[in-house]
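One protein chain is absent from this view; the other protein chains keep their places.
Note that the chains take the letters A, B, C and D in the order they are written out, and that residue 1 is the start of every chain.
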Amino acid sequence: MQVNEYKPLIVAFCCNWCSYAGADLAGNNRLAYPADVKIIRVPCSCRVNPTFILRAFQRGADGVIICGCHPGDCHYTSGNYYTRRRMAALFSMLDFLGIEKERTRLEWVSAAEGAKFAATMNDFVQTVASLGENKRLEDLRCKK
Amino acid sequence: MQKITREQLIAKASELLSNGTVSQVLGWGKGEFDYDVTPTLFSSAEELENGFVFNDFCGANFSKYLVSKAAKADGKLLVFLKPCDTYSFNQLLTEHRFDREKVYAVGIPCEGMADISKVKAISGDGIASINADGDNLVVTTLYEDAPITIATKDVLAERCINCKSKKHVAYDELMGEEGEVLASNRFDEVARLEAMTADERFAFWQNELSRCIRCNACRDACPACTCEKCVFDNPNSGVENKSPANEFEEKLFHIIRAYHVAGRCTDCGECSRVCPQNIPLHLLNRKFIKDINEFYGEYQAGEEVDSRAPLVNYTTEDLEPGEVFDRGDNNA
Amino acid sequence: MQRVGVFVCWCGSNIAGTVDVKAVAEALKNEPGVVFSTDYQYMCSQAGQDMIINAVKEHNLTGIVVCSCSPRMHEATFRKTAAAAGLNPYMVEIANIREQCSWVHKDMALGTEKAIILGKAAVAKVNLNAPLTPGQSPVTKRALVIGGGIAGIQTALDIADAGFEVDIVEKKPTIGGKMAQLDKTFPTLDCAACILTPKMVDVAQNDKIRIFSYSEVAEVKGFVGNFDVTIKKNARYVKEDICTGCGACVEKCPMKKNPNEFNLGMDNRPAIYIPFAQAVPKVATIDPNACNMLKNGKCGVCARICTAGAIDYTQKDEYIEEKYGAIVVATGFNPISMDKFDEFAYNQSKDVITSLEFERLTNAAGPTAGHLERPSDGRSPKTIVFVQCVGSRCDACAEKGKEYCSKICCMYTAKHAMLVRDKYPETEVYVFYIDVRTPGKNFDEFYRRAVEEYGVKYVKGMVGKVVPEGDKLKVQASDLLANKQLHIDADLVVLAAAIEPDKSARPLATMLTASMDTNDFFTEAHPKLRPVESPTAGVFLSGACQGPKDIPETVSQASAAAAKVIGLLAKDKLTGNPCIAHSDELMCNGCSSCANVCPYGAITYEDKEFRMPDRTTKVRRVASVNPAVCQGCGACTVACPSGAMDLKGFANLQIMAEVDAICK
Amino acid sequence: MRKCSLEKINEIFAAIAKNAALYLPVDRTDGSAAYKKWEEGTVWSNALNTVRSPKDFFFPQTEDLMRFKTKGKTVQLEDIRTEAEAFVVFGVRACDVKSFDILDRVFLTEPADSFYANRRNHGVIVSLACTRPVETCFCKTFGIDPSAPAGDISAWKTESDIFFEANTEKGKALLHTLSELTEECDDGAVAEQKAKINAVMEKLPLKDLSTKGFGGGKTAELFDAPEWDELSSACLGCGTCTFVCPTCQCYDIKDFNTGNGVIRFRCWDSCMYSDFTKMAHGNNRLTQKERFRQRFMHKLVYYPENNDGLFSCVGCGRCLAKCPISMNIVKVMKKIGGNKGE
Partner (left out) sequence: MNNNKYLREELLRQSGVNPKKCMKCGKCTATCPAFDEMEYHPHQFVSMVESGDIEPLLKSESLYKCLSCFACIDRCPRGVEPAKLVEAVRLSVIRKQGGNRLSADDVPSLLDEDVPQQLLVSAFRKYSK
């Protein structure tokens, strides 16, 4: 392993009912993914405010991923449908501002999909790592 | 030149004042020069005669004032609404921001409003007077001996060039003829930016937003931004800030500002009109509108009262955020 | 800021194997607010919990962070521990350093580093925690059942049996629903009336149950435990409490030629009628569209004949307001209209009928007194063709029909075919099927008997068209197994029409803020684990309003819904989830964005007077969240542009603090 | 007085830029002008007015004051003050130059604001006499002669030449470095230029605007003037006027938590904002009317009261041009001042 290998910082917002449980299942099955992924538990993916995502980037995150129940399976029946619209709009806007679209992602991971959770995280970390450090949405004050 | 005249509007306002329909009139007040008008409340025919103006520079959208002024008015408040203003009017009604019973709305036709900076670009600065003459503006300046004639259509504000509708979607009474919803090219500039590479877009916005001085004029003039307290002014919101300390905060403010009005923005263009640094802020709003139209079907905020804004709505078949970018590689 | 205690669990070697727990405890000592930090082998053990309780007392802790397994595992445990230590249970935060750290990262250094960061995030969050108390609301110990079919009847009986009052609202003049119209029931072939009518009588005689027949739900307000319902009792022009159901008026009414709904229009009834002999309540009803007295003020025969004086031509619709703790929807189903299926000539020939009409035709109480006669000429049919899947399993884009399988048709068709062959062995019976679906106890055996013992001719294929010709119905069909086209001269064609939810369900769903699928079936709170509850708290689902169901399934769901209702009504107070949304009135614009996205209708608006800075007052519309209804998803918090709406336990500032801690 | 042909102006700029950062107005694509750092190829704008005033160089919109580093539970204070680099602001109008008199009285009065003082000490202002006053100009109202600007060096531009006159030691030193590029001359051409400008000044629509009725001691008279209601009625409460104003000097001090410490910084604030000077009890000016009144009372009454009659407006006209609703100090002065009714 290289000593100075670039380690991206990934913030993952996971809904309590599906994706957080999916992450737990990945743990139960010992399915490894990089420690760069830090999970924040939210009741539903629809709790994720765009400001949280921007804040993560400001504070030095290199990628932000939101995970929720599959469409139709939301614990709250429709929360993830709102998430889907909000994130489609937000991600498109970030892209419009020239911010790498690969740094943001929305994935549906059910409580039974531990393997999908690990695979998704592995893929996302790799994608973000290949982009390098987040320069376009960083706040230099937080790096001093 | 506007099809409706100051005199007609004063006559209408005076009539409504005298027959008791309204107790106050929200109109354009005379400024120091021929192009600077101030939204003003008038209570009598005399006040109107002295201070009311209507000319090619009456662009300000009055709808937002209804939130504060209608509640305070004793009787009904008369407001003159251009077609674009009526969309904001409806949107505010949808959001229960003022009492419809307190307002008497008169729809007036609009031929497009002039942008004084475009006038100055042609005539030079030092404007002494501007008068409308048919389809032209006749400008005299401190430096030119002869009056300069400028075609009004050459100095229309950006938002008027791309006017989306000459049709009023709300009024109690209509003066002049009703117009049509127009097929405008208002998304062309957004499409042009979309066609750029991400790097080019980043450079474009970096340049534009770096000029922001966070005067909040865009927000404060916006008829969709009527929050009792804006998150950016609220120390408990976690995102409060007063000045853009760096590029991040410039972006944060403008992304969230546009996001908060996404689906509610009627594309009135006030944000760009009032920006002292001429940042094309309306492009951010239009990007959201364009996306919403393409993702979820055409939606015009304010077209109908009580319509549900797309971001507080959904269908089970909506596209995934990942598919947003698959619709055609816009970097290709 | 809190006085935080950090407790790092080893979980034996589960955590300690890949995370340096001592280093984690040490690192977190330096976090703001942390006054105590330690580690232990099994934090969830009694010894571990005692350690927490002692530390709380010794260090005056106000907040607890446990770095351990997933909160889905032991959050409840540690909340109880906190409560035992005298803290508010919601002052606990868990850092998941097992499932989401030690088990997925093999490198000790990386694992430890991440565990510290997760711990920091939990500390940052707990510093902003506030004690939360679940809201409590009283429960009105009475249930409303909407729909008086077998689903509603069973639910009502079960609830009443548990000692709670139940009201049934039925829009027809009698309860009984579809089952009352059936002849026999599969797979046992016992008579529907024989098993249903005793239950109807039970309902009528149960003093806990009130029946609002010929009534509808007009308005629903309130929330779980506290619904305010307005019931519209349609004028039936007969005083229910006086009418004895003797039937003299029915006999004497001169306006006899009105299509009899109960027999699906296959015979007539008078303007004043009792739907059937076992109707409950057994009282007459006047059809205002048929009664000459009501229409023209001429007649009055029934009033003269009624010795009890029950007739009241001046009766008006009546609105009754009642309070309920729970509402059960049991609005049932109807066969779809056959109007669009021209190929089967339903509208051209009286001898093409639906299966429900067939039921009436074979029912002893039906228009033919149970003799199988062709509706057109009364002859007994010699050849009968049954067509399966008419309007079921259609393409979503098709203009006619439904996408789903109606589920009950295979079995009732087998029943019909078998009964015909049993009673009229000389009759030829064809059943055209796509698949025969018989998943149920004794179902396939039943179907096999129809084929093997009763000689019903099952043909794999579909009827392409039916053409009336003379007194015959020319049926053109495919026999896919023989690769043949069949031409049958039939006397009767019976269509297994798809079933759909009752039309009253959609407006009802809107009133209840209960969600529906695209087919207008009510959706369950969870398709597998909460199949009899609607996502709207306090609203339960019984029978075919939730999806196609046969009788045994309906009855079991009805009892299940009743059990859920009983469970709810048995409580004196409802304790909510304290992690719910709340709105800051000073910040709220009243724009309705939050209410638009709320899946539960938990947000209402009221006009409130506010004192303005300039000492004037202003009335503003502001949102308020009903704590009994809110489930705490947080959709509203993001929809709210002003940030007035926030979620307790997952507040904006708390989540941002977590983000900050993770990213620093 | 020294002069130089305009043809050689870029050589002048290059010479200045050799020793100091040089800022001058440059045209932007949107038709406005803004100060930019000069580098080879930068074209000096003919426009006089810039959207933002040169006060930004001495009192920037945000400025870090100090930093705390936190490690565990220890806090370490970091002094981040540094000597400002030498810089020259070139082409400052007479009105904008005057604004520094006003800012100096606020920031340099003991206890002096060391951040501002630092920049003032290292900055040289080269002013430029007006060449083309416009309709929004009213500097004369405040006794400013646009043809005779102050500054470390005053400059005049004619069709062909540019003239310099040093007023301060700093100015002399800078002008001295330019001696090879400039030549001594008389003030004939300058006098001619002055006359030209003054002739235009007579044509300005706001030439008769007077400060009559304002100044120290007028608080009681003006504070409760009924006109404030009407004047402030349309005010949106944005900060445009404040932020383009060369004399507005209010700021807020805020902390930014970086995760590893705290940056204490100051940033411009606007008395038009609802969260301006927020105190423990909340805000002391609760309505937009009060906030609006504060701005103009400060400029026209409070400031002169404390500063020997000096008004804190220089008539630059920026707020007239930029206010989204075209409400401005001129309208206020006309409505409630001594010119009332004129």
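Everything that follows uses one rule, which is that contacts are C-beta pairs under 8 Å (C-beta built on N, C-alpha and C of every residue); 3 or more make two chains touch, one makes a residue touch a chain.
Only a predicted model underlies this, so the values are computations on that prediction, with no experimental measurement involved.
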Shown chains that the omitted chain touches within the full complex: C
Sole residue of C:296, C:483, C:518 or C:617 that reaches the chain not shown, by the stated touch rule: C:483
Options C:53, C:320, C:394 or C:511, residue touching the unrepresented chain: C:394
Option from C:221, C:423 or C:465 whose C-beta touches the chain left out: C:465
Where the unshown chain meets chain C, residue by residue: 343, 389, 391, 393-395, 397-398, 401, 432, 434, 460-465, 476-480, 483, 485
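Going forward, only the chains that are shown with their structure count from here on.
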Pair of chains joined by more contacts [C-beta pairs], C-D or A-C: A-C
Separation of chain C from chain D, taking each centre as the mean of its C-alpha atoms, in whole Å: 69
Approximate Å spacing (C-alpha centroids) for the pair chain A, chain B: 37
Numbers and ranges of chain C residues touching at least 2 other chains: 597, 639, 652, 656, 660, 663-664
Chain B, residues touching no fewer than two other chains: 229, 231, 234, 238, 245, 311-313, 316
Partner chain B, residues of chain A touching it in the complex: 50-51, 54-55, 57-58, 71-72, 78, 81-82, 84-101, 104-106, 136-141
Interfacial residue positions of chain A with respect to chain C in the complex: 9, 11, 16, 20-21, 23-28, 30-35, 38-44, 46-52, 55-56, 59-61, 75-79, 82, 86, 118, 142
Interfacial residue positions of chain A with respect to chain D in the complex: 59-60, 141-142, 144
